[in-house]
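This is the structure, below, for whatever I ask next.
Of the protein chains in this complex, one is absent; all others appear in place.
Moving on to chain A:
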Amino acid sequence: MAGADGDDSLYPIAVLIDELRNEDVQLRLNSIKKLSTIALALGVERTRTELLPFLTDTIYDEDEVLLALAEQLGNFTMLVGGPEYVHCLLPPLESLATVEETVVRDKAVESLRKISQEHSPVDLEVHFEPLVKRLASGDWFTSRTSACGLFSVCYPRVSSTVKAEIRQHFRTLCSDDTPMVRRAAASKLGEFAKVLELEYVKTDIIPLFTALASDEQDSVRLLAVEACVSIATLLPQEDLETLVMPTLRQAAEDKSWRVRYMVADKFSELQKAVGPEITKNDLVPAFQNLLKDCEAEVRAAAANKVKEFCENLPEDNREQIIMSHILPCVKELVSDTNQHVKSALASVIMGLSTILGKDNTIEHLLPLFLTQLKDECPEVRLNIISNLDCVNEVIGIRQLSQSLLPAIVELAEDAKWRVRLAIIEYMPLLAGQLGVEFFDEKLNTLCMAWLIDHVYAIREAATSNLTKLVEKFGAEWAQNTIVPKVLGMANDPNYLHRMTTLFCINALSEACGQEITTKQMLPVVLKMSNDQVANVRFNVAKSLQKIGPVLDSNALQTEVKPVLEKLASDSDMDVKYFAQEAISDLVWLAAPKEMKVRMLACFDLRGACRAEQDQTPDTCPHPDCCWHVERCRTRAGLSLPWSFELPQSSTPAL
């Protein structure tokens, strides 16, 4: 494919390189982001011989540009001529893998990992592996850090001699002088262990793991905990006790809370990796200690894992372990001094009921739920309420309803609007579980009170909450309980409340159906068109637009039309605008199909009016389209009386 190469005369490399050197960073960045276009124009040959050397040698640039470059080069294999030439990409990526900025380096490593897969096994040994070695023995810590991420991608595909070298390099980096490199090595330890043969996992990885887990810096030790999960998964059960557990036990009691936090955070993974026996003997006491840790951060992380930990306990004596070992700690956490701990617990504690069954839940867990429902911190209460469904399945919600109500009421009136918002979101769920009677009796008032909250977000959420409730309880219920109250607010002295009526009508009309909308809601909306506040008036127009599809054609013609016409000549600009919008929309709605086709003809493909520039109806090229004519008229400032009648014989019945 000789033709694959570009044309010299058109794109001399100098011009393209000038683009990559542009003084303006933004332009330079744009050029780098389109590096593939440049490479394509140059062709594979010149990309290899001219562009890549330029990139390798002369790019000293802002990190943002380097980042874009590192990313581009990961997708460059085809542009340099396919897998057999992919090693040409190594030099620029190698220098990018040594820069200071972590983001750039990480991206370069990511690209190197990607193109490593495109190397043939031979190329991997001839080109890629030497690069890894060079990085691993670089002077400055950055290159050694980058090397850590590359061992695992080349290890599986090289000869055993090279494998031995790679292991040696990894060992060296694990005991590097700078903590940055040790951290990088520790974070890749698990990944590297996965590609090693089992014997080397035991002879190489375990000593490294043990050493990193007792590093002088806690930032290194905590990364060893992460590796612990992968390593434990790889080893046969009988080796775990001697090879992994001493280190893990030590980590669970580390003097640094960061390490203990990591253990708590990874507890479920660890539990799965070490299996049921060790869990029973070792992890249960360790977990108890973490739940009682002196640092709140650690307790909170452990509390988060309570449910998962219990779920994964071996079934034969799960209940016994929970009841005698875990539950006592959980009980203490319920009255912890730190609210994050309590709230972490509250988010999972309800899940225990399915594990423990009805009787235990009633006897042991219920008192805890009730205590947390009365907690001083709203987040704790919310977390309990948001997980009610778990308990509902086991013991039914009635057991809780006595305590639930005060908790809900208090949250509903919380001073922080975000708390109020959160509880509103659980209302439909609660309503479903508590049933319509309980709801009418206790919660309905709350739902109506939110409608006149002083925060808009709450009023808005309350509106959509009503819709969901109507969907749940049906139109008849709506007609009896909600609609009268909503409509009553139309006479409220506060215009914000009057508008809420309109918003509710918008949301409810569909769920309530034509009958209620036409008979009860429409009259109220129409009456509000005389409101003295313009905002209310244009919202009337919007509401009519919104509920129009639900109304019957007679009501549209005889009631809606005159009101919209009146609003379309309102003194307020916005009212006028929204009234016209509504009219256009409703005319469109009522138009028969062939009329719609003609209307559409006025618009080009992008939806812009073709007659946009026409200032008078006379010059409009589509005189038969009433909608269009009218728009042109309004644009021209001619306030002709609006007509719903279409000028065709096939006038649709509105």
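Quick note on the criterion: a contact is a pair of C-beta atoms (placed from the backbone, for glycine too) under 8 Å apart; a residue touches a chain by one contact, two chains touch by 3 or more; residues count from 1.
Heads up, the rule we're going with is that contacts and distances are computed from a predicted model.
J.: Can you work out the missing subunit's protein name as recorded in UniProt? Choose among "Glutathione S-transferase", "Cytochrome c oxidase subunit", "Serine/threonine protein phosphatase 2A regulatory subunit" or "LOW QUALITY PROTEIN: AP-4 complex subunit epsilon-1".
T.: The record names the chain that does not appear here as "Serine/threonine protein phosphatase 2A regulatory subunit".
J.: Which of A:85, A:192 or A:257 sits in contact with the chain that's absent?
T.: Here the residue in touch with the unshown chain is A:257.
J.: For review purposes, identify every residue of chain A that touches the missing chain, sorted by number.
T.: 1-4, 6-7, 10-11, 15, 19, 23, 27, 34, 36-38, 40-41, 62, 100-102, 140-141, 178-180, 183, 216, 218-219, 255-258, 295-297
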